[in-house]
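Got a structure here, written out as structure tokens. Questions coming.
Part of the complex only, each chain left as placed.
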């Protein structure tokens, strides 16, 4: 197990150039590596389905979620507009039907939630580095009215295709990786080797560290949302880039190893991935049930359907990713 | 074209009994006709994929949506927690990073929205008839904290499988059906015949009336959200029941014909479908691009992936349904 800590600023600068995909798909592109997913690859991906069993990779959306206030995030708040109590007490009648008695009652609700509070995709408008975002667009394009470009709307036709689970924790014989443990290219490749799976161009790679399972087993999210965590090291970008991965997600709050590796640049993996590479990132994915199944049948590839909600100017979206094996 | 208006209360009562699926899947069942979707059928459904082209069936989520206040619903409100302006002006530094200068800036947002304000699934907890909901559960199970049973959480593993588009408008040579036009079993069957498609057990049926296209072509939602509309007549339940359809969605606000057909019972199709049959309903589905494609290649079946967000106690969920052909 190798892990390179303390990347210097100049080394980091070099990475932003080496992995940049700016203009690769045209100067107006807003989708980045999702361009690796073609209809032909989607067609091929559905052939991964053997049993038809589906696995939801989303955590439940309610007040018991992991958020503790960091970055102003909070757990989903669901508030009823009409409920069964209104029906039973008769309040419904005068409230909604103008006093005319009827037999039918409906229920409705409003949700208030940060789009990144639970299982979600980060769009390419989520990170700004030195005032620019993916494809060289100005930070000013994300104003109080949201993202005019690079946002989640660019992927509204779906983030779907062949999914591969790299269960790094299990491959390395661990229940969960330790906070601060940065996953390198070599370890990703090793995990794939042990699983007997090959990652191909356009795949969506799900990296399991066991960090969510650890929270689950202690029965408390604790500092899951923002504390030290295992995750992808900057070094892993070589493998991701070479394999032409379309998107990467993990079972942690922030996908990359925390604390991170560059003193001068906050969340450096996010910067290289989202701003330069144009790689859409998924976070807080619950991979445990899927991992259990993959371990039992030895198949780590599947069809993944993980479409975001089409917020016109959203920088992210909650998602209920479904893996079908 | 036949359409039965003015169903009497006793005829309506008879329908609630005839189509009831209470206890069919056990007295604790909360999924209703989604039980028709089995892993085997999902496995078969992916074989519908030929080109790998994906079609999002969701309308954009923003303030320009169709809601006009009926039933307390409003269009999505997206509010930024951190944006590009904060990065450019330098405000970000002191707000979020404790005054320590860094290169990385992130953006974030909060959404406030009724779960039924745009493209969505109604769960079996959405409608209450005479104080009960699907499978005989008490209306009291939907309180101010949401649905303790029958809610959208019961379908978190995905509403996915073989989808069939019944483009009734096009099949009948119309641009759009007229408001008040109730679609019968016979017309659904006729549409399938003309399209050369056969609906099978466990299919998800998408009914296109052209009503959304009409709003689009006039450039104004108008009374789309709650006004008179074409839609499913009570008579269509025979066909839906016989074919063992898993879920039905349409391109209208309320799926059923408006004004509806029973004087004494508000939205009677919803009542029979959601409360008695246990049929999950989809509304405000944008079927126009998909319909265009189906008309051009003559194939009206596809793989549909339309998973709701897993609100633990939600009565509905916004959804971005993806049809893959």
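Every chain is named by a letter (A and B) in the order it is written, and numbering of its residues begins at 1.
Rule of thumb we're sticking to: contacts are C-beta pairs under 8 Å (C-beta built on N, C-alpha and C of every residue); 3 or more make two chains touch, one makes a residue touch a chain.
Predicted, not measured: the structure shown is a model, and the values here were computed from it.
Total copies of the shared sequence across the full complex, per this structure file: 4, with 2 shown.
Definition applied: only the chains that are shown with their structure count from here on.
For the pair chain A and chain B, the distance between mean C-alpha positions equals 25 Å. Across the complex, chain B meets chain A through its residues 38-47, 49-56, 58-62, 71-73, 76, 78, 80-85, 87-88, 96-97, 102-116, 125-131, 133, 138-147, 153, 156-158, 160, 264-268, 270-271, 303, 305, 307-316, 318-320, 322, 324.
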